[in-house]
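With one protein chain withheld, the remaining protein chains of the complex are depicted in position.
Order as written gives the chain letters A and B; numbering starts at 1 within each chain.
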Amino acid sequence: MVSAIFILAAALAAAFLLGLLKDEQRGVAYAITLLALAFMTWISADWTWAFAMDGAASVDIFTAGTEPPFAINLRVGLAEAVLTLIISLTALLSALAMKDALLALGRRAMAVLLVATLAFCGIVLTRDIFNLFVFFELAAISTGGLILLSDDERALAAGFKYLIVSQVISILLLIGIIFAYHATGTLNIDGMADAAQSILPGSRQAFMLAFFLMFMALVAELKPFPANGWALDIYESAHPAYSAIFSAAGGAAALYAVDKLLLVGGTAWLPAATGIGVVTFVGANLLALPQTNDRRLLGYSSVAQIGLILTVLGQRDVLGDLTGFVALGLLLAHSVAKAGLYWLSSLVAGRELSAWAALRGHPLMIFAFATFLCLLVGLPPFPGFYAKWELARVLAAEGRIALLALILFGALIEATYLFRWFGYTIKRDKPAEDIACASGNVIAICVAAVTGWVLGYLWGDAANVMLGRGNLLLALPLLFALAFLLLEWLPAWTKNMLAIAGLVGYFALTWGDYDPLRLIFFVIFLIGGAVILLASFHAHGRRVGFYPAAMLMYAGMTMLIEATDTFGFFAAWEILTVGSYFLILRGKHSEPHALSYLVFSLGGAFLILAGFALAASGAPLGVSPRLTFALSELAQVAQPLAPWVFLLLAIGFMTKTAAIGLHIWLPGAHAEAETDVSPMVSGILLKAGLFGLFILLMSMGKQQLYGIELTYVMLWIGAITALLGNLMAIFQEDAKRLLAYSSIGQMGYALFGLALMNHLGWLMALMFVINHYIYKSMLFLSVGGVAKRTGTRAMYQMGGLIALMPLSFIAVLIGIIAMSGVPPLSGFGGRWIFYNAILESEYRLPMVVIFLSGPIAFLYLFRLIHTIFLGQLKDEHRKLKEAPFWIVLPQMIYVVLLLAFAVVPGIALRRVDEYMNQFFPTGGLNWSGLNISSPYGYWDPIAIMIIVGCIFMTLFLWLLFVNRKAQKVKQFNIVFAAERPYRPETTHFAWNFFAPYRKALGFLVQPFVTQFWGAITDTLHTGADIARRFYTGNGQTYAIHLLGFVVAVYLFARGI
Amino acid sequence: MIRRAVVLALVLAMGAIFATLLAGYAPDGDLNLTARYYADRTAPDIGSANIVTAIIVTYRGLDTLGEVTVLFLSATIVGLVLAGGRRRETAQRPPVPVGELLTTGSRFLVPLIMLLGVYVFVNGHLTPGGGFQGGAVVASGVLLMLLADPLKHFSHRLIAAVESVAGFAYVVIGVLGLVLAGGFLDNRILPLGELGALASAGAIPLIYSLVGLKVGAEFSSMLASLSETEEL
Partner (left out) sequence: MIAQIAMATGFALILIGLYGALTNHNLLRMIVAFTIADTGVNIVIVAVGYMAGRTAPILDAAVPAAEAAQRIIDPVPQALVLTAIVIGLGITALMLAYAYKLYQKKRTLDIGKLTELKW
């Protein structure tokens, strides 16, 4: 092992040596710089390995041959080694990324870079407070120098602003240090911490003040909101590769310095750290919302992340041993992601966020971009995810709910603007200028992306060893999905076969493990998924990005079923959310809809997280806080926590099922998705929410909050969702939107059934799960096929397609018969169980509402057949062919399935019915042979099928007989003669088909909910847009902000 | 106006914080633990008569290395910042004549100043003074030369070489301390000698001489860079 002092010595020696070179020998100078940085990286990596793998104890390095506190000492432990590694590695990669700029400025710039790296490492290593000051000044001055690397002229002013603030900071720090020295008689941080325990009351106040000044000075280095205008200007204007260092290395170093200083201050200062941290996290994220400059946006995000980690440090009193795991996880995720994003930004020519669309066509870069975003947001399987989970768990257990809420709110905003940016990248017009693929940059980005995944593995491993959570990156479904990333070079059909084989194979291997209820969902998720994937055979080429996203979603759903504890369930939930987001985003016009889907889903996920955390805190068993919490233990959550847990989880799940009020993401997301994606997200993904509700109700049952029965509220929500969903569907002109709104209504039915809380209600909900999967997938496929052929989704532009696309017609016909719940198909079975269930329960009023929505469903379904397939064929559609084979094939499978399920519903439902006896012993159905009976009557599917079939055939034959001489009407039906109307569609009979109903019921479908959420986002945006004007750009004002910040914290701390 | 009022209020609030510090301040009657250690142990352990020097060069040697680096950094960056603005050779208007007194005086004084500078940093472990002070004195000699002859061209390469060699040697001595003695920057790689003698205190005179050279070179380089800037 090489002593860590060589990290500093090597950088200095190299920096001084560079002066001996001639100015022209820039290549040599660059090589020396890289060599020195690589050497520093190697030493840190070596130490990191020793600590992490061999569990070595931390080592003190004495200088001057004298023991501390009389001479300066350095310390390397695991944290120090990791941080110096991240600092020197970032510097090394940044040096690669800014090769051109370094060569242009020459050896002096390289020397400054070396000193900057050394300074950040020194801040981490030193245990002496004044030495810390020296390293901070070195860092500040070298930052002032490296800003010059930028070709942005404004960087100069940013540098000056930074120097002004540095002056103020160093004044505070020096005064603080000298008085702290006076009070404790030492400059050694550990010595000071010891001495602080035994300070006489007389000098206590002076010491506290001195500490306050030091603390504020170091906190100011963390760019706390709102005293951070200078930092944002640097982020925006510096060379991006330097911004990477400034954000990743500088942030890490300053945080560690604050962490060391908090040793001296003791627990009394933790609330201050928490407060400053969380205000910074939320404030900076809010102000990031209206940003349009990529580098400034990243600056805001950096500030926010550092604030979050400061919050975590401030929660050390409750996090205990977990502090390192959480803080380091967040810090490394931030450093790797931020550095990677800054390097990426130097590839992109434009500074607008939408200019990143230039990355499109470079799958590797898009992959890296997505990796960095997921790292930042803390999605599984990255370290931030584990950190988020443990943080939430501990905060809830300690009753710090408000803090948890603030953190989750901030995180949601951060996810919003980051993924909005990703949406721009994937969907906006590609700028003329392609990205500048400098090799150094690309290497740096790739290393960062790989590091991100390695960190994910390491944190999963640590979580597994320390806390008994499974390592997500060892979960087979997830690995299978990720494997598709490596297979992207294969043609789509090969990947499709692999995907189908994977789904079916995994099902075959594991289906025996589950109870009937889970099994039904499992079948729908995996086998159902495989059937829809058949449609994907129609795609040509490689279809880059589709399979990783789709398989990620399926992996999440599989893991959802497999989950036994809350952690596994939540991880699966987030995985399926991310996967489906990427999948939805693929649609042509789906950019805003995918975003709103993601925001609602993540918001719901955070509620679920809070709910699980709260549940674990109140469990009566074992020690609190519990490490693992089985899903089944939800049943044991005690009052008064239980209803709150229920509420959080229910709302979380209902975002996924698009209950009214939380539904606005659905129509766009489902309608704009690709042809084979719509059935996946509608037919399958929605069921994940229902699965969650099943789990919730199964374990927690009825809950009361302030005397209100929560399931009763859900019942009403279900009824209203069904009614309004259906109502909104009838006014749609767009066929896929119609289907999407219909899904809202259908989910309302299912929710209603669940909330009935009786045997038949649940059975009916399950029936809906199965039915809705089949007919909605089928309808989306056939309508998608039609839309593909006609090139439009507006129904009034179609018509008369029955002869050209007979198979699609049959699918739609069967689909709407099944869906509307008329005999003989399975929809009727659903209705039958449904009405039985209603009769059994005591709620009459919501029943009326749900009855009402039945006929409304009929209205919109009728339009599908009538407008698309019947009527006059459009001129331009004369040469249309049937939808592609691979899109029709699954539809035909569904037709068979629907018929089969209609005849023998018992194959699926019978076992579930028995299974449900353990929850609701009474009220089950009687299954005798093919005959099913309830207290209110019986249902014989076969007989119904035969009767209806006979009636249909009779009528059909009679019609053929009567109409045998009918003449076809020629198509010269010109409705307008001399004038071309401004909007031609207004003259079409199918346009605004239900205008009379709109007059009567239109008020019900006013987009109040959309307006409500719109108003919230607008308020946030405008508020942030006004608030950010606080950063006037005047360096002096920034210094005043800083001073004001110090005084404000002082007054606040005194007040407490 | 509002700005002034706000700043005044903030400065007064800072004043209140400082006033509390001042009111709570009581001078120590005895040396505290750290200072006492230095008072007692400097002579036997370090062998330097000037305790402050012992602290600066040895006990807190890492700070001093950092400090030297700060100067190095400043000189480098000043050079970088001003590099773009240097248009020295091309058609400059003739300098204002500096006068006989300054020219002659500087010829007489510069060698003396340089000598004094060297004396100050070589004797840093014995008398008040040391590398920084000595280096500053040397640089003031350079300043005098620049004042006397504004067009005088200093070889940046020479300055840079002195600076680099001195800095590199400083790091090497530090590492030698790690290898041969108790730790990085330990001065006991050379014999401690007799307290109060010129050749005493181990490596301290050597280090301080290097620091003196380096600081002198850095200040000179900054002065030279600034003097070569185009007049605005």
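To be clear about the criterion, a residue touches a chain if its C-beta (ideal position, glycine included) is under 8 Å from a C-beta of that chain, and two chains touch if they have at least 3 such contacts.
The shown structure was predicted, so the numbers you read here are calculated from the model rather than taken from an experiment.
Q: From the touch rule at the top of the page, work out which displayed chains the omitted chain touches.
A: A, B
Q: Of the residues A:Leu20, A:Val59, A:Leu103 or A:Ile164, I need the one that contacts the missing chain.
A: With A:Leu20, A:Val59, A:Leu103 or A:Ile164 as choices, the missing chain is touched by A:Ile164.
Q: With respect to the chain omitted from the figure, which of B:Val11, B:Val98, B:Leu112 or B:Leu158 is a touching residue?
A: Of the candidates B:Val11, B:Val98, B:Leu112 or B:Leu158, B:Val11 is in touch with the missing chain.
Q: Over the whole complex, note the residues of chain A touching the chain we left out.
A: Counting over the whole complex, chain A touches the hidden chain at residues 130, 134, 137, 140-141, 144-145, 153-154, 156-161, 163-164, 166-168, 170-171, 174-175, 177-179, 181-182, 187, 229, 232-233, 236-237, 1028-1029, 1031-1036, 1039-1040, 1043.
Q: On chain B, where is the contact patch with the chain that was removed from view?
A: Contact residues on chain B toward the absent chain are 3-4, 7-8, 10-11, 14-15, 18-19, 21-22, 25, 27-29, 31-32, 34-36, 38-40, 42-44, 49-52, 55-56, 60, 63-64, 66-67, 70-71, 73-75, 77-78, 81-82, 84-85, 126-128, 130, 132, 195-196, 222, 225-226, 229-230, 232.
As a working rule, only the chains that are shown with their structure count from here on.
Q: How many Å are there between the centre of chain A and the centre of chain B, using C-alpha atoms for each centre?
A: Computed value for the inter-centroid distance: 54 Å.
Q: What does chain B use to touch chain A in their complex?
A: The touching residues are 3, 6-7, 10-11, 13-14, 17-18, 20-21, 24-26, 28, 32-35, 37-38, 41, 45, 58-63, 65-67, 69-70, 72-74, 76-77, 79-81, 157, 160-161, 163-165, 167-168, 170-172, 174-175, 177-178, 181-188.
Q: Quick one: which bits of chain A touch chain B in the complex? Just the residue numbers, please.
A: 3, 5-6, 9, 12-13, 15-20, 22, 61-66, 69-72, 105, 108-109, 111-112, 115, 118, 122, 126, 128, 130-131, 134-135, 137-138, 141-142, 144-145, 148, 175, 179, 182, 185-187, 202-203, 205-206, 209-210, 212-213, 1040, 1043-1044, 1046-1047, 1050-1051
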